[in-house]
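Every protein chain of the complex appears in place save one, which is left out.
The letters A and B name the chains in turn, as written, and every chain counts its residues from 1.
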Amino acid sequence: MRGIVKRFPTVVALNNVDFRVRQGEIHALLGENGAGKTTLMRILYGMYKPDAGEIIVEGRRVIIGSPRDALKMGIGMVHQHFMLVDKLTVLENIALFVEEGFRIGFDRIRSRVEELSKTYGLKIDLDAKIWQLSAGEQQKVEIVKTLYRNVKLLILDEPTSVLTPVESEELFKSLRKMVETGKSIILITHRLNEALMASDSITVLRKGRVVAAEVKPREASRLDLVNMIVGRPLEFRPSVDSFKKNGKPVLEVENLRVLDDRGLVAVKDVSFILREGEILGVAGVAGNGQRELVEALTGLRKVEKGIVKIMGVNVTNASPKNIIRLGVAHIPEDRFRYGVAPDLSVAENMVMKLYGEKFSRKIFIDSEAIRKETEKLVQEFEIVTPSVNAPVSLLSGGNIQKLIVARELSINPKILIASNPTSGLDVASTNYVHWVFHRLREAGGSVLLVSEDLDEVLALSNRILVMKEGKIVREFGEGASISEVGLAMTVGAA
Amino acid sequence: MEIRLERRPTVSRRINISVRILAILFSLPFIGLLFAAYGVNPVDAYLRIFTGGFGSPYGFSETIVKTLPIGLCAVGLTFAYKARVLNIGAEGQLIMGSIAATWVALYSGLPQSVITIIMLLAGFTIGALWALLPAVLKSELNINEVIVTLMMNYISLKLLDYAVTGPWRGLTQWGFPQTDPFPSYARFPVIGGTRIHYYTLALLLVSTLILYVLMKRTKIGYEIRIVGSNPEAAKYAGISVNRNILLVMLVSGGLAGIAGVGEAAGIHGRLIRGISPGYGYTAIIPAWLGGLDPLGTIVASFFISGLMVGSDAIQVSLRLPSSLVYVFNGVILLFIVSSEVLARYRILFKIGGRKIWI
Partner (left out) sequence: MDIAASILAEAVRAGTPLMLATLGEIYCERSGVLNLGLDGVMTMGALAGFAVTWLTGSVWIGLAAAILVGGLFSLIHAFTSISLGVNQTVSGLALAMLGTGVSSLLGAKYVGQPLRDRLPILQIPVLSEIPLAGGFFCHDPVVYLGMILSILMWFILFKTRLGIIVRAVGEKPEAADAAGVNVYFVRYFCVFLGGVLGGLGGAYVTLSYTPGWREGVMMGRGWIALALTIFSLWNPLGSLIGAYLFGGVEVLQFHLQEYGVPASLLGALPYVSTIIVLVASSLGLLRKKLGAPAALGVPYRREG
């Protein structure tokens, strides 16, 4: 890919990017969130059109106008958010993807899939409905889908984000097998270790530009790479300093049982205590009940059995309003679903929690006070917006996340429940958020940090709980290592 | 040449308003085509419509007469639409209001001095209750309120039919489907020389003002807007979505009910079949248009009432069917809702290297 430029309404995503992949290699496309990696690959896969630049496949200039074109040229992509239809079976999803025209019998697909499974070590159940599968299994379906189409170049977008460390190992083994048969692989990742361990060649993107191309892992130094990714030294190094080990419990959860949207048990029997002045991390790959747990704690989901107490008050199945009144803030996992009202302005969104107490007199709302407060927070958190009265839908995902974090922290909560609070944020913003969590803790508040980012959990938490399949399988104190925690995520109870 | 839709980088009130005005302007020639298909000269028809609605003192006062029910319904509907509750049942709620007023006037036996107040209260209450069922079904069972309110409209029509041909059939009316006339003390007074019943006018203005203040400056308005924009976020913020759904439905139903009282007590002085020539449906357009604020709704209601008066006029002179108003409604609404796209997106024309935006 040469000279690729891509502009979106508010930002230039890719600025004159050159990218080259050689045959038979695993090439890592490395960079932090928002660097432009996914955008670049989506152009290659025909989902986006570049504003400038050209693509050359096997020596010939080509125009890739749609995923169909890409597939015809032997380019396939496994997305970070799977392109699978939940209500259909695995077989139906594959039939959708691989067949042409109108068909009735699908036996041919069955046999070919079995073949591919054996060759690359990817086992899948053809008649299961997608919603019944785990994230790792769904990913296997996605990979089989693309292999079925005889792709020569396979793009994988952050594949390990939904896998446990052991599953990741399995994936890399399968990738190696593919490379041995002559295929080429592009691995999009923001994880340095992955790039170093699994790839043959690394290209680093930062803010839409290439800062290092075709670096060989053996030759590169970690420090150099980190600098290339980030571009400036980090101001805050989160360190886990000792805290009062026996602080007052502020959140007590006993034998919690919660169902998910489909009526299956998502949280099986969870008990834990969050104490004053601590950051309690909940580690685990997405889909193990964390979302349902957080929703139950914040009043957004029904608790089937068990008790939740905040500051000693029983809040099991209490309304969100009452829970907020007790001083609980919540940074939701799904920022678009829960976090903002898209038609309202930045300012109106900023006061969603406090409008009742701080910004109104009797039944009237004080617009002036709201405006001032919002401007202050916008500045503090460096939120990029044309004005505080602009509709929030114009903001980028990262800035919306910053707005949500700013809002929740501005209520000076006693307890902050944060779900993937820094997802989609660049390193500087992530850093700032971590620092604010730290500050909150110093002031005596507590944080329940639920995150898929193991590094984040390890860096910030005083204690770590590992959640798998709806249960807390292990608890770690300070000084846990990534391999210990990673293992617990896979194996389960020790 | 390439044509693409691109998101607008900013959203301005000026664009919002001008886009909608353009929509209405563009819809008129379209309807003109339909006139032509029917065999009527469109220019002639439009001239008659506008002079009919606005060109004479009589036409003007009739326009205000129609603005009363349409405006009341529309203001209430604006409230509901802000919460994304699509109450299509204003027609039925209006009819039920008029039925309630009729009962109070003819069969309640209440003393003269309180008749008017009770009629209005009854109308509001019955209209609100008629909206309650769809509201509860939506909030508890997530049932689409459009279909339910529409069904309630049909049901109310049947109830009306039953009342005027059955138990309430006028004893003095020689077979026409209507009730006896209301006693004079139950009728609303009008502004001299016109049919404008000013109690209803006053209520229209008052309710518009109250709702305007409510939406823009109070906590309730803020909550409703959040519910309308993202109900999940509202829940997360501690706002009760169900309570707000109920609130907007009750208010919009109640206001439509009052419109019904106005029609029964102010215009006809009795209950008749056809007491509403689709006012509740017509009100949807100013409500959707004035979605920006209730004041705009009143202005839009006025204009669409004028259109309706004018259409009435040409129905007789050009022998067009009464459902002409639905043609206007449908086309205008289509153009308005389509124009909203232009408010959020702009069209990009790429001709030979040059870019032109609209």
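Worth pointing out:
The working rule: a contact is a pair of C-beta atoms (placed from the backbone, for glycine too) under 8 Å apart; a residue touches a chain by one contact, two chains touch by 3 or more.
Keep in mind that this is a model prediction, so the values were computed, not measured.
Under the touch definition stated at the start, the shown chains contacted by the missing one in the entire complex are A, B. Touching the missing chain, out of B:L137, B:V190 or B:L348, is residue B:L137. When the missing chain is restored to the complex, the residue among B:I24, B:I239 or B:V331 that touches it is B:V331.
Touch with the hidden chain on the side of chain A covers residues 6, 8, 39, 42, 47-49, 66-68, 71, 77, 79, 82-88, 92-93, 95-97, 99, 101-104, 261-263. Considering the complete assembly, chain B touches the hidden chain via residues 34, 37-38, 86, 88, 133, 137, 141-144, 146-148, 150-152, 154-155, 158-159, 161-162, 165-166, 281, 284, 288, 320-331, 333-334, 337-338, 340-341.
Just so we're on the same page, only the chains that are shown with their structure count from here on.
With centres defined as mean CA coordinates, chain B is found 46 Å away from chain A.
Note for the complex: chain B touches chain A at residues 6-7, 9-11, 217-222, 225-226, 228-230, 232-240.
Residues 9-10, 298, 300, 319-325, 330, 332, 337-344, 348, 352-353, 355-356, 360, 363-365, 367, 386, 390-391, 394 of chain A are the ones touching chain B in the complex.
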